[in-house]
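Just one protein chain is left out here, and the rest sit where they should.
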Amino acid sequence: MSVTKSEVLRLQASEDIVRVRQAVRAWMVERGFSLVDQTKMVTAASELARNAVDHGGGGTMRMEALVDGGRRGIRLVFEDHGPGIPDMALAMQDGFSTGGGLGLGLGGAKRLVNEFAIHSQPGEGTRIAVTRWR
Amino acid sequence: MRDFLAGTSRSRVTLGFSPSETASFVFSLKQPLFARLREELAKDAAALAEEMWAATVLLDKLGLHTTEVFQQGREEVIKRQQLELLELSTPVVKIWEGILVLPLIGTLDSARTQVVMENLLQNIVDTGSDIAIIDITGVPTVDTLVAQHLLKTVSAAKLMGAQCIISGIRPQIAQTMVHLGVAFGDVVTKASLFDALAFAFRQIGVVISKQQTRS
Partner (left out) sequence: MDRIPILKLGDFLLVTIQVDMHDRLVMTLQDDLTARVVQDKATGVLIDISSLEMVDSFIGRMLGNIAAMTRALGAEAVVVGMRPAVAITIVELGLSLHDVRTALNVDKGMEMLRTLVEAPAGEDGHERHEK
């Protein structure tokens, strides 16, 4: 598997979340993903970017175009140096309905992508990598 | 250079050349190229050998590139045709103002079901329909994945402001669903398309009455 293109976007303010959405959409369109796949990835990116900005104290998103054998993919790596996630099980739970709360929506974001990898330690920050394949 | 070759490869395909012919065209450049190299480096055998090898490697790569492009093109044609076939085999029928029917026939697999469902939802928007009936009378078995797609489609339609009901659920399918723990919850399901249609008419406020025949 190889990375054929890569770009890093900063995640500091809410305007950056919009920029992330647009960048991910553009790459997905360029790589020929279906409309539904595009929407799922952009939505997942929006959720994860917001987490980094709101809970992670800001960070970065690295966007990578992947090629693995015959298939093409896009990977997004969200990284922040925030407080980390103390209770992973809780964070992966769905908690959208009333807003606020501890539900970080990671479970939902996971369902929108093909591959989901998370690494987080309290005090060390969080790193989440999500991938969608065509 | 790659783009030029890709363009050449594609235009030659439309002209009816086989990929080997196009690649051969690239390889044929070797002869004049080697002849030229021999001329220029006649005095230096080592350099000549090196340049000839470099030229060979380069031309081989370029020739292979044309076949790769050809292959990619073929794959895209196949994908497109598959999609078209899918659309043809699962037509969405506007059976009445505001009511759509999608009669599914044959075995459903996860991928096919997804495409069909997305198509149905777009159809609902395009026709401004209030109700879509997914009829699975012609589907022998439904596995959990397919059932989940059906249910997700029902939920998505509801979110959009339309109603999706499922008809043609045979006793065996109903049993399988229950055994698999699939929760139908507040999804409206009917045993027959007939019942589903009657329900749909009621929902949109249409009453069918028989004309009085003159005696």
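Per-chain residue numbering starts at 1, and chain names A and B are given in the order in which the chains are listed.
The working rule: a residue touches a chain if its C-beta (ideal position, glycine included) is under 8 Å from a C-beta of that chain, and two chains touch if they have at least 3 such contacts.
Everything numeric here is computed off the predicted structure, so don't read it as measured data.
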(request) Based on the whole complex, identify which of A:Arg10, A:Arg25 or A:Arg72 touches the chain you can't see. (result) A:Arg25
(message) If I consider the whole complex, including the chain that's not displayed, which of B:Leu5, B:Leu102 or B:Ala157 touches that chain?
(response) B:Ala157
(request) Looking beyond the chains shown, say which of B:Glu118, B:Asp143 or B:Asp195 touches the absent one. (result) B:Glu118
(message) Which candidate, A:Ala52, A:Ile74 or A:Leu112, sits in contact with the chain we can't see?
(response) A:Leu112
(request) Could you list which residues of subunit B touch the chain missing from the display? (result) 118, 121-122, 124-125, 128-130, 152, 155-162, 186
(message) What does the interface between subunit A and the hidden chain look like in terms of residue numbers?
(response) 14-15, 17-18, 21-22, 25, 35-36, 38-40, 42-43, 46-47, 50, 94, 96-97, 99, 105, 107-109, 111-112
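Operating definition for what follows: only the chains that are shown with their structure count from here on.
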(message) Distance between subunit A and subunit B based on Cα centroids, please, to the nearest Å.
(response) 27
